[in-house]
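Supplied in structure tokens, the structure appears directly below.
In this view, the complex is presented without one of its protein chains, the others remaining in place.
This part shows chain A:
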Amino acid sequence: MAEVRRHRSRARGAIFAPLSDVGRAGQVEQRLTEAIRSGVLAEGERLPSEPELAAMLGVAVVTVREALIGVRAQGLVTTSRGRGGGTFVAAGATADEEALAERLGQMSRAELQDRSTHYVLVLAGCAELAAERADASEAESLRSLLPRDDDAVGAWRHADAELWLSIAALTQSARLTREVVRLEADFGMVARIPLGDPAVRVQVRAGHDRLIDAIGAADPDTARHCARTDLQRTLDGVARTQAELHDRNRMPRSAS
């Protein structure tokens, strides 16, 4: 019985295999959309060529082409032909508060908790290793990345993202750094929603200082603890915002 079922499901797998690439176009589109919305790909930046994207993402060139059609339709990229041509991130494509709220509202509570756990654990681990492996001058150079008080919220979020990427790089692990790049592209902007509130920015900024002090003091335990509690506090803010969004989204239906 089990034998038969296994055989049947394998046959089904083969039949449906070509379709999985169609699904992948959606995944590629999602990945690029996130990277652009999160600001990991900057406005005006040229995307890698279609063959290169295909190689990087491990999909067929036609899949990339299909995904880019979707990204273009969203107005996130523009394409020009000829010499110096290519696909570029469109102006004004990075996240606005409304798009972020929509993304967060669509996410389930379980997904947010799962992503938050992953995000906090990886970044806190990076902070710990950075404190172990960086020297005082490297820790000090992190301060130059800190956002300024008068920075607009967008610049603030970028600065915060670059700070974490730099901390990841101080682990001296290319794999860990790439994982953080991926996490930032997938989830960074959502994790930074609370930074829209100036009072939260003040709090986060104080956390940055404590964290950099701990890295400079070569104190891995404190660095991990600071990173974990500060990130968790911000993510608790994200969870509360999400709950409000879920409530608000429910209202029109219950009213009718």
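The working rule: a contact is a pair of C-beta atoms (placed from the backbone, for glycine too) under 8 Å apart; a residue touches a chain by one contact, two chains touch by 3 or more; residues count from 1.
By definition in this document, contacts and distances are computed from a predicted model.
Engineer: Determine which name in "Spermidine/putrescine ABC transporter permease", "DNA-binding protein", "Urease accessory protein UreF" or "Cache domain-containing protein" the UniProt entry assigns to the undisplayed chain of the complex.
Structural biologist: "Cache domain-containing protein"
Engineer: Of A:T33, A:T177 or A:Q242, which residue touches the hidden chain?
Structural biologist: A:T177
Engineer: Which residue, A:T79, A:S141, A:T229 or A:N249, contacts the hidden chain when the whole complex is considered?
Structural biologist: Per the contact definition at the top, the residue touching the missing chain is A:S141.
Engineer: Which residue, A:R37, A:H158 or A:R192, contacts the hidden chain when the whole complex is considered?
Structural biologist: Of the candidates A:R37, A:H158 or A:R192, A:H158 is in touch with the missing chain.
Engineer: Would you mind spotting which of A:E43, A:E111 or A:E244 touches the chain that isn't drawn?
Structural biologist: A:E43
Engineer: Counting contacts across the full complex, list the positions on chain A that touch the omitted chain.
Structural biologist: Touching the missing chain: residues 39-40, 42-49, 51-52, 84, 88, 133, 135, 137, 141, 144-145, 147, 151, 155, 158-159, 161-162, 165-166, 168-169, 171-174, 177-178, 181.
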